[in-house]
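All protein chains of the complex are present and in place, except for one that has been dropped.
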Amino acid sequence: MAASYPKKKCGVLGATGSVGQRFILLLADHPFLELQAVGASERSADKKYKDAVRWKQSAPMSEKLSNLVLRECKAELFTDCDLVFSGLNSDIAGETGKGLQPGVSPSRSEDGMLTFKTEMAFIKAEIPVFSNAKNYRKDPIVPLVVPTVNPSHMDLIPHQRKHFGLKKGFLVCNSNCAVIGVVIPFAALQAKFGPVEEVEVFTEQAISGAGYPGVPSLDIVDNVIPFISGEEDKMENEAQKILGSLNADATAFNEQAGLRIGATCTRVGVTDGHMAFVSLRFKNRPAPKAEEVVQAMREYQSEAQKLGAPSAPEFAIKVFDEPDRPQPRLDRDISKGYTVSVGRVRDGAEGGYFDIRFAALSHNTVIGAAGSSILNAEVAVIKGYI
Amino acid sequence: MAASYPKKKCGVLGATGSVGQRFILLLADHPFLELQAVGASERSADKKYKDAVRWKQSAPMSEKLSNLVLRECKAELFTDCDLVFSGLNSDIAGETGKGLQPGVSPSRSEDGMLTFKTEMAFIKAEIPVFSNAKNYRKDPIVPLVVPTVNPSHMDLIPHQRKHFGLKKGFLVCNSNCAVIGVVIPFAALQAKFGPVEEVEVFTEQAISGAGYPGVPSLDIVDNVIPFISGEEDKMENEAQKILGSLNADATAFNEQAGLRIGATCTRVGVTDGHMAFVSLRFKNRPAPKAEEVVQAMREYQSEAQKLGAPSAPEFAIKVFDEPDRPQPRLDRDISKGYTVSVGRVRDGAEGGYFDIRFAALSHNTVIGAAGSSILNAEVAVIKGYI
Amino acid sequence: MAASYPKKKCGVLGATGSVGQRFILLLADHPFLELQAVGASERSADKKYKDAVRWKQSAPMSEKLSNLVLRECKAELFTDCDLVFSGLNSDIAGETGKGLQPGVSPSRSEDGMLTFKTEMAFIKAEIPVFSNAKNYRKDPIVPLVVPTVNPSHMDLIPHQRKHFGLKKGFLVCNSNCAVIGVVIPFAALQAKFGPVEEVEVFTEQAISGAGYPGVPSLDIVDNVIPFISGEEDKMENEAQKILGSLNADATAFNEQAGLRIGATCTRVGVTDGHMAFVSLRFKNRPAPKAEEVVQAMREYQSEAQKLGAPSAPEFAIKVFDEPDRPQPRLDRDISKGYTVSVGRVRDGAEGGYFDIRFAALSHNTVIGAAGSSILNAEVAVIKGYI
Partner (left out) sequence: MAASYPKKKCGVLGATGSVGQRFILLLADHPFLELQAVGASERSADKKYKDAVRWKQSAPMSEKLSNLVLRECKAELFTDCDLVFSGLNSDIAGETGKGLQPGVSPSRSEDGMLTFKTEMAFIKAEIPVFSNAKNYRKDPIVPLVVPTVNPSHMDLIPHQRKHFGLKKGFLVCNSNCAVIGVVIPFAALQAKFGPVEEVEVFTEQAISGAGYPGVPSLDIVDNVIPFISGEEDKMENEAQKILGSLNADATAFNEQAGLRIGATCTRVGVTDGHMAFVSLRFKNRPAPKAEEVVQAMREYQSEAQKLGAPSAPEFAIKVFDEPDRPQPRLDRDISKGYTVSVGRVRDGAEGGYFDIRFAALSHNTVIGAAGSSILNAEVAVIKGYI
């Protein structure tokens, strides 16, 4: 089935960084997305990939990739690509985007500014961009898509194109890695039990989430860090858009109103796999019981699965009955990292505020980052936007 | 000041286990508690300590200790002791105590039964027992004491003695290690702002909390475990007693009614130091703001400090302003492990259920276990119960 | 090519242990070795596999495996198998084997005795056994085979069968995991440069080498252990047999005389992948230089590869030029764990005793244990012994 889609040539921007490396790994052996070009900073341009990268993946890089010559991240150098994945860095504190209107800075930081200009230049050159950067996630005309939750949000693409006067170019963002453990289970639950009203979420996040060199080892060996700069804000603010709906004429998103999220994000000495521990209260009374919640998660089928996207997992959510699961080392690679694992589903205490508690594990560099954009691109191809 | 107290000879039961080893370390160089005797199982009895123990402490054992001969844990072999510390093992699932009446099993497990019989035999032999075992923590006539919270609960000792017809013997328990990060801050807060109504607490607990051999390394390297058997129950049930009051004639405890605690306990690859992340709602409106909460914690002085107990820390609570503190490796040894460190004190979200969030770190084998009993014993000596 | 071999039905003895779990993982999707039966202790027999095992692999177990019913490890219960893999435990100190003559105990330990009796019973029931146990590794009529070094040693099988009066049964052992990093590179070097005379080898071994629960986490977090019981003896004594030759009529092994190995084995906090750091002196003068050594390793082709065994890696040895490679986390999975990675190949110091130094990484549970036996079985099938 997937085999029937025509090949699409892909570029990866920020290809030597850790997100970029993941994009490249996930494109290896892809049925229709083919790595065509790799982009990096001016300093690395014209070098062979193997000479510019500090490859930190457990799978070795291919011979072909090793010898790809890096290009500067300029749109005119990527005209042979049908789409690009952006692993450009914008993860520096700053004001978030206020809309894609030219002249309005999405971020005060220099890196953020560069990412802004670069991604804009690509879409204006009619090259679709799937971005892991945070700059436009909350932008009102940019779909923020978790592929096993809201691929339908990509139906705003025609409106976005119209806004910019484009024919083929568009921008779609994937979400923050930590929010994944919340929104995928919530998609399953809200479809069946109505809106969630309040959430208390606590995370134990992997070091790969901070990139490379990222977290110094002296901070994490025999230690945990009780704070990740900027992460709690993202968790508290992205879910409402992802879980929201597209309006009738597909020109705007209606965020989920009344969903309050309180987040505490910590870093632990795990290589890959973010744990999220969620306590939630539904709006409707009586609230469902733990066993109903388990069943709803097990039955959940996302649009990406129904569309037959080749990277879509058989199950968006796997629910464990064992009390000591999921665990990062054992469960992060289920369905190659595209499935979220859930466990410890429990009823709230008698008379307590919360209805349900559960634990969720998501692979932060697959479904939580690069993998989401890959799967988003598959959906966009299947839907005919590319 | 402390120097004016007479020396007391101490025994340690379960001396070769990990809690026992900590008792021994903390007694080294103590101003008035002197290690006199070490007890272990029948199998180890009559061996030199150094030949029976697998010493896993970072401080070497003293020459004197090395050569102490282990005794079987029978009360008649410890008549030269003024008190004993019990590091006996009862940490196996089972029914918790229903009162010290003879014949009522405190625990279905074999280990628990043995601990029950052993500790009873010691107090009946008029030897006071300070126990880290969980068997009697919820017993209505046994003080459950966190020394920087409720040492006043030891004033029930005369009633306990009367109940058993004893002159000198009595039993005092220290609390579960994970609950420490909740009850010490709460003692400071409730004194000033009235009762806490509901708490959501999440822990990241150290491997030393599971004893030795305890957690297999394959379960914790590059991993976290989202569950600790029995731990959440203890967290949800011990705080009410610790934070409760003694009745007027010192014959019973009034547990703090209406305090609901929801707990999620996880294990992380940290050697020592439990983190607790707490979200709480006060009963009274309007609730205090974060800065008032910080001030209340900084001003808090516990009875143990006022009494001049030598191991009492200068501050029961240290509050950090830095957003990334406390951290286990950096902060667990503040005041030799008798201080609880708090950080990340934040107001709850606008319109959200919780008023305040904070993170607390406690040294699980000092203030969270053996150290609590040492400090409890100091208070008992100062108060004249020994 | 591999597809042309007929399917063989396989049993796994000790199937719930960590070696057994690896056997099972490696058999999943095998082109001609098919998992037919799983054996465990009396206590687990008749249970479903999923109910008896503590599955600690990062790949989930299949539905079919979950529901396989465990059999007691008795030969008469495995008559539907063409061969069995033994992950039985004998790793307890004891006298090693003195030959397969009945009545001569291979090991004083109870476990070792049981393994001895069990494996003997299987071969006498005409079921070939590929064993990871250490009991018979040094036995004069048992091939000790590292598949990318000495599969030719299996040509002693006819003699072994004759000795026992068997038609189909036989026993082949795989080697100790730590010795792999020495013998595979040595096979390449000795073929070209003549015998190695003396070796100083130092290892950093993964925790999975100790099984489960194995190494307590308190022993390895923020720590290394400078000693592994029994390991240095095995390293110092197995290589001579593996690197030795079969005599002319294939009835005995000639161990490599004059090869002296001094070993120091340590445990580090790595999940999988043993590092071996080797300093060696050749017998012949002048000795080869580092670049010649690198070339010899790169050109090395083992018999398993030439025979087209499906699990045989494309290269038995991968040599890195980067000075900081190989590393366990990045390189252990090359060729699914069947390749040994080598790096840091350096000349000895001017005037010093050693000619060459290098570092080798081998996946201890694949090429260092279960994987070796799988590949040995493939060779045995291809050679027509099964």
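Each chain carries a letter (A, B and C) given by its place in the written order, and its residues are counted from 1.
Assume a contact is a pair of C-beta atoms (placed from the backbone, for glycine too) under 8 Å apart; a residue touches a chain by one contact, two chains touch by 3 or more.
Note that the structure is a prediction, hence the values are computed from the model and not measured.
S.K.: In the intact complex, which of the presented chains make contact with the chain not displayed?
M.R.: Checking the complete complex, the chain left out touches A, B, C.
S.K.: Among C:N223, C:N254 or C:N284, which one touches the chain that has been omitted from the display?
M.R.: Looking across C:N223, C:N254 or C:N284, the contact with the absent chain belongs to C:N223.
S.K.: One chain is left out of this view; which of A:L68, A:A187, A:V215 or A:A276 touches it in the full complex?
M.R.: A:V215
S.K.: I'm checking contacts with the chain that's been left out. Which of C:K9, C:K124 or C:R325 qualifies?
M.R.: C:R325
S.K.: Pick out which of A:K56, A:K124, A:K168 or A:K283 touches the chain that's been left out of the picture.
M.R.: A:K56
S.K.: Tell me which stretches of chain C touch the chain missing from the display.
M.R.: The list for chain C reads 198, 200, 202, 204, 219, 221-227, 229, 236, 260-262, 264, 266, 268-271, 275, 277, 279, 281, 323-330, 343-344, 348-349, 351-354, 357, 359.
S.K.: Contact with the hidden chain only, please: which chain A residues?
M.R.: 56, 207-208, 212-222, 269-271
S.K.: Which parts of chain B face the unshown chain closely enough to count as touching?
M.R.: So the residues of chain B touching the unseen chain are 56-60, 221-222, 271, 329-334.
Keep in mind that, in the parts below, only the chains that are shown with their structure count from here on.
S.K.: Same or different: do the copies chain B and chain C touch each other through matching residue numbers, with over half of them shared?
M.R.: Both copies, chain B as well as chain C, present the same residues to each other, with over half of the numbers appearing on both sides.
S.K.: If you average the Cα atoms of chain A and of chain B to get two centres, how far apart are those centres in Å?
M.R.: Each chain reduced to its C-alpha mean, chain A and chain B end up 43 Å apart.
S.K.: With chain centres taken as the means of their Cα atoms, state the distance from chain B to chain C in Å.
M.R.: Roughly 48 Å separates the two chain centres.
S.K.: Can you list every residue of chain B that touches 2 or more other chains, as numbers and ranges?
M.R.: Those would be 219, 221-222, 269-271.
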